[in-house]
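Note that one protein chain is taken out, while the other chains of the complex remain in position.
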């Protein structure tokens, strides 16, 4: 736990550890979440729709780790809405558990971005959910799919989709 | 960002920084959240009900910092449902912002626990929301309010409500 | 119900009964909701934040019953964000139950609108939640509180706040 005399610098540091995630040797970006009451349903397990929120959070954090602030891109007129989504629920997750949302850009086809997901226990031994999400670049003003991604985004995504060499 | 050769030990450590929060000199426990698309509504700001989820998360983490695992207490038959709630929305919070959910146990009257909340910018200079929540101890099997809190919980809460000395 | 040969006209009618609500002799506008799994938490009861979504729905429907389409007002630049909120949870509501969200404009002070809420069983005998919500008119472009409500809105709200005579 933190100290009683936290300075501004320490508060900034607390913000930094928000990035409690990173990329592993197989190119998975990992984002940890804890299961709180509002994530569960009557079964005491995570409600099946909750995973979509976590997957969105992991995706945004994965982009942030590459210097892409999604909110800023939106402010500048680019959106990346979900156009396709599939999930397989292998095991249910209980209230109080800590789980790792693992994501990896699988491929990009023009302005379509395919992301793979695995939701696992933090030690990666238990597999709870596997999923795939497809995004597409949209011009907010025109309400239309863009022809090509902005170079800065393209370049960042290239870094994301390349598996780290061993 | 993390390394390519993360070991199990490092993954465990990643879990630890989940506790990216702590108590400051005025007794506020602080829990940082980032605003993702699913937290917002058509206005581009946080939807007013989202704060209740964050307040619940901060409360559960505040208890965890004292060794109280809420999910375990629930499994053993004790619940702490919200019986009263009030919020004042001072300023709206935008997508992409990082905000500090600050909570402090204000008082306990028998089995009723009163919690104060402040939602601020991480540097605490901007105030977004102030709130109060009252919980009550309930026996899950009987579906009734308990007469007194279990001693272990009472003791932990005492530590929470005492402002740190300076 | 369950006709095999529903025509477009019948589909339109199905849309009409969406307005499954109205004002009673004490001026309460009533909006019925069913509790589905996603509304509940681990307790099998409605999660305490779910009520805010239902209260918003009832408020929007109450305005619609007076000819005020909230989405259109937003498109034209007026928003009515929540600035204050208080709830008391008297009894919990279980999955599968049908509940009546009852709302009534209590007062308007300039551009501030105060709404009372009661959440009850459909026969009104059981009381689950009482609440109060304050909205304020905001100019979306300027991001500022407006000086006075547009006349059409004011006039509609007058009709809402007047208790029907007996």
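We call the chains A, B and C, going by the order they appear; numbering starts again at 1 in every chain.
The definition used in the following text is that a contact is a pair of C-beta atoms (placed from the backbone, for glycine too) under 8 Å apart; a residue touches a chain by one contact, two chains touch by 3 or more.
If you're wondering where the values come from, they're calculated on a predicted model, not measured in any experiment.
Partners of the chain left out, restricted to shown chains and counted across the full complex, are A, B, C. Checked against the hidden chain, the listed residues C:77, C:96 or C:110 yield one contact partner: C:96. By the touch rule set out above, chain B reaches the unshown chain at residues 37-38, 40-44, 47, 49, 95. For chain C, the list of residues touching the undisplayed chain reads 1-6, 8, 11-12, 14-15, 17-25, 30, 32, 34-38, 52-53, 56-57, 60-61, 65, 69-72, 74, 94-98, 100, 122-124, 164-166. Where chain A meets the missing chain, the touching residues are 42-43, 45, 48-49, 52-53, 56, 74, 79, 81-89, 92, 140.
Heads up, the rule we're going with is that only the chains that are shown with their structure count from here on.
Mean C-alpha position of chain B lies 29 Å from that of chain C.
Work out the mean CA point of chain A and of chain C, and you get 34 Å between them. Annotation for chain A: residues touching 2 or more other chains are 37-38, 95.
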